[in-house]
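Here the complex is missing one protein chain, while the rest keep their positions.
When the chains are written out, they are named A, B and C in that same order, and each has its own residue count from 1.
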Amino acid sequence: MSDREITFAEAIREALAEEMRRDARVFIFGEDVAEAGTPFKVLSGLVEEFGTARVIDTPISEPGFSGIGVGAAMTGMRPVVDLMFGDFLTLAMDQIANQAAKVHYMSGGKLNVPMVFRTTMGATRRSAAQHSQSLHAWVSHIPGLKVAIPSTPYDAKGLLKTAIRDNNPVVFFEDKMMFKMKGVVPTDDYTIPFGVADVKRAGSDITLVATSSMVQVALGAAEMLAQIGIGAEVIDPRTTLPLDKKTCIESAKKTSRAIVIDEGYEQYGVTAEIASVIAEGAFYYLDAPVKRMGALNVPVPFSPTLEDVTVPTEQTVFEMARMLCGKS
Amino acid sequence: MSDREITFAEAIREALAEEMRRDARVFIFGEDVAEAGTPFKVLSGLVEEFGTARVIDTPISEPGFSGIGVGAAMTGMRPVVDLMFGDFLTLAMDQIANQAAKVHYMSGGKLNVPMVFRTTMGATRRSAAQHSQSLHAWVSHIPGLKVAIPSTPYDAKGLLKTAIRDNNPVVFFEDKMMFKMKGVVPTDDYTIPFGVADVKRAGSDITLVATSSMVQVALGAAEMLAQIGIGAEVIDPRTTLPLDKKTCIESAKKTSRAIVIDEGYEQYGVTAEIASVIAEGAFYYLDAPVKRMGALNVPVPFSPTLEDVTVPTEQTVFEMARMLCGKS
Amino acid sequence: MTEHIDLEQSLQMYQQMAKIRAFEEKVNELYKSAKMPGLAHLYSGEEAVAVGVCEALDRDDYITSTHRGHGHCLAKGARVDRMFAELLGKEAGYCRGKGGSMHIADPDSGNLGANAIVGGSMGIATGAAMSAKMRRSGQVAVCFFGDGALGQGLFYEVANMAALWKLPVIYVCENNLYGEYTHHTETAAGEFIARAQTFGMRAEIVDGQDVHAVFMAMQKLVERARRGEGPAFLQCDTYRYYGHHVGDINRAYYRAKEEEREWMTNRDPLKILSTRLIAQKLTDASVLERIEADVNAEVEAGVAFALDAPFPDAREVDEDVYA
Partner (left out) sequence: MTEHIDLEQSLQMYQQMAKIRAFEEKVNELYKSAKMPGLAHLYSGEEAVAVGVCEALDRDDYITSTHRGHGHCLAKGARVDRMFAELLGKEAGYCRGKGGSMHIADPDSGNLGANAIVGGSMGIATGAAMSAKMRRSGQVAVCFFGDGALGQGLFYEVANMAALWKLPVIYVCENNLYGEYTHHTETAAGEFIARAQTFGMRAEIVDGQDVHAVFMAMQKLVERARRGEGPAFLQCDTYRYYGHHVGDINRAYYRAKEEEREWMTNRDPLKILSTRLIAQKLTDASVLERIEADVNAEVEAGVAFALDAPFPDAREVDEDVYA
């Protein structure tokens, strides 16, 4: 284990490269994944090492190449499908939710679909309504899928390796704004089990359950809260499906207060599931209602002055937590 | 107002026919909607009255005709798009969630998309995993859409008329198992506002918030609960977006106990939103955690012995309510 | 037509077609006597397509099937008894009762499963071909679908990639003239084969009622695919004798009784083959009758097995969600 720091994008790239070296069945395909290395340059260098037979540029055909991925996965390969923007999940939902997710069950357990749909999420890039959504709630709703949503380079690498080795279809969300974030990542091979939340910061006064980019926001808020004597525990579920209900509930039992923070639309979003799980599981321990902070229920606007108010910030989380703890 | 009884299917058909007579801009299109009147025969007779220029059979092209609907709606028409099975929403999600839902906002309010996506939901028809889903949670997540989910012929007619007159895209869910259900429907023109829940039965011991087919299940359970001295209040939100939070919360404040029952997958489903809204809003009044009863988190199985245990029943709702009320 | 097909193979094809016919008749009975949960889409009348196609395949070649899939399953090698068990929702069924009529999968015979989303398996079949090519396994993949399925944009996306990457996939379009209750002329502009030719793909039309013709056309396309010469499209003109599904009884509003009679009388795939074999004096009626008796017995035994078989235990409901 070294303590070198690499970026989130590098962590993703390393995970892919290592798994491709380990297992000849793994391949990547999607739009501009080869020479261009995706518009985010996350995959730069992979085609040089693995060639165009394993890093494959596709036409702009999200339903088509997603479906091809399903068929390849059913017949001995382990594809990693690249869906450039999470907003394009809309196009591939039939292949993801009606095919990939259901094949194993419908066949009575005979067929497997070991594949990963890598996609992105996150706003504040000034990309407007069709390039800024965080649609992980949709796929988290569908039995048969698994959904990973890492918040650090370390988690990204470990979870992606787990995803690639999993025998089920996994939807893997990377926040576009985190690609350049740095963090310590060991060089040794490691994986992170799905369904195990990580306590990113311990605290005893309030629980902040946060996902993806919102983990940093929660940590920032926790820092501010510490200044006024409130100890916030920050929990990152890391996968929304399976969800580590126990860790969320136990923390809330301990702190007796909780806020759930996520970058998807608030209504019928991930915050609803986690908040209701905590409200039910920690019912007899809670001193205040569980609060939800998702993205504003509006299509993501382009203008900076508008977009910036759609997503929870350190300041808004801090204020909500302070209010919940009865400090003013 | 007469008190004649008609079926749910007839109520839908009447609403369509009356709105088509009232407004020449309204037209219907989708697969086998004309002579066949849809496989469920819900539209029988409409093509005879309005002709094939207004009741239009399409190819099997859900994304295509949904998109055409969006364009027609933006330019002066009021299309009603027929998506035979709710499971096919997967195919049309881009047109629904990225186009129809966002056009008004993205254009700064200049363009409108007055259209209705009529589709179905509901299991226990032995139709297996790709023809049995209730995917209303997905569309309820998306700002810019409205979502109606009627539980009686009366509500179906009134809500559908409201949907057609609304200047926004509305996704309208009809439970396939309810088409033959009878109920009193006035002959006079009436509409039902969106975002207004209906108290289907008053009670003071426990609140059962139920949607679509689950309303009858909740009413059946309420009947059984009455026998053992528990008064259940049954609330039907009627639209999940907008959601009448107030009525749900006020009822739970009064009864201090609540169960939310819905036929979508439980995880990240409609029950999560409503349960967390109640748990937050009625926090200081609740005597027990808010319970959720959705469909089992499995792809819907074909075999009757399996499928029947995936959906809440009068019996399972009764037992949950009895447990919550501390009676055994 | 028959030059290259020996008698044994012809009789094998006759037997497969007769088995499918008998199977579907029994399914209809099961439906009418309310012994089968749900609905089924019968393949009767289209037997020569599935049989002619699958005869040209090896057991480890892949197929993907449709809502009207019983014929594909049987032709690729599935067993009658376990298919009936699946249709009746029994534990002994191919999918442990979880799939039913529209989802029978049998990887042992190369069947990657039927699909209830029209066109839904076009990606899967193309992906199986891509996988075969990557693994250099020499397998081909066949994607069955109906004329109506050409309405789905997915076809054009995957056909383009199959052509670009020369994948060993053959798209078999079962043109039975209707999608549900609508004639294809009302829903499809232009010629079907042009839809594949646009990608530079080899495309042919064949009489889907003549099993020899289907088989021979298919054989060539399979060989091409195995040689790495890329995908193909085979339009098989055919007809379904029954309604869209077993419950579609009154069909007069969308198709004429005379049309049905014409196909059943003059274009029946079993009759066409038997007439030819007898006319060429390659066999006689008694041989064919014996085959029919055999498959009838197999079907009777299969349905009896399935009717007797136990339902899955309710506790199995959450098994098989994840591998």
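Here, a contact is a pair of C-beta atoms (placed from the backbone, for glycine too) under 8 Å apart; a residue touches a chain by one contact, two chains touch by 3 or more.
Note that the structure is predicted; figures quoted are calculated from it, not measured.
Enquirer: From the list B:G37, B:G86, B:P114 or B:P237, pick the residue that touches the absent chain.
Expert: B:P114
Enquirer: Which residue from C:Q139, C:Q152 or C:Q235 sits in contact with the chain not drawn here?
Expert: C:Q152
Enquirer: Which candidate, C:Q15, C:N111, C:T187 or C:T238, sits in contact with the chain we can't see?
Expert: The single option touching the absent chain is C:T187.
Enquirer: Just name the one of B:G30, B:G86 or B:G144 that touches the chain not displayed here.
Expert: B:G144
Enquirer: Return the single residue from A:A17, A:A36 or A:A226 that touches the missing chain.
Expert: Counting the whole complex, the residue in contact with the absent chain is A:A36.
Enquirer: Please identify, in ascending order, the residues of chain A that touch the omitted chain?
Expert: So the residues of chain A touching the missing chain come out as 31-32, 35-36, 39, 57-61, 63-64, 87-88, 90-91, 125-131, 296-299, 301-306, 308-310.
Enquirer: Suppose we count only contacts with the excluded chain; which residues of chain C make the list?
Expert: Where chain C meets the chain not shown: residues 151-157, 160, 163-164, 186-191, 194-195, 197-201.
Enquirer: Go through chain B and note every residue touching the omitted chain.
Expert: So the residues of chain B touching the missing chain come out as 27, 53, 58-59, 61, 63-77, 79, 94-95, 98-99, 103-114, 143-144, 146, 167-168.
We take it that only the chains that are shown with their structure count from here on.
Enquirer: Among all chains, whose Cα centre is located farthest from the one for chain A?
Expert: That would be chain C.
Enquirer: List the centre-to-centre spacing of chain A and chain B in whole Å, with centres computed as mean CA coordinates.
Expert: About 30 Å, centre to centre.
Enquirer: Taking each chain's centre as the mean position of its Cα atoms, how many Å separate chain B from chain C?
Expert: Their C-alpha centroids are separated by 36 Å.
Enquirer: Tell me, which residues of chain A touch at least two other chains?
Expert: Only 94, 98, 105-106, 143-144 qualify.
Enquirer: Can you pull out the residues of chain C that are in contact with at least two other chains?
Expert: Touching at least two other chains: 95, 97-99, 103, 115, 117, 120, 153, 321.
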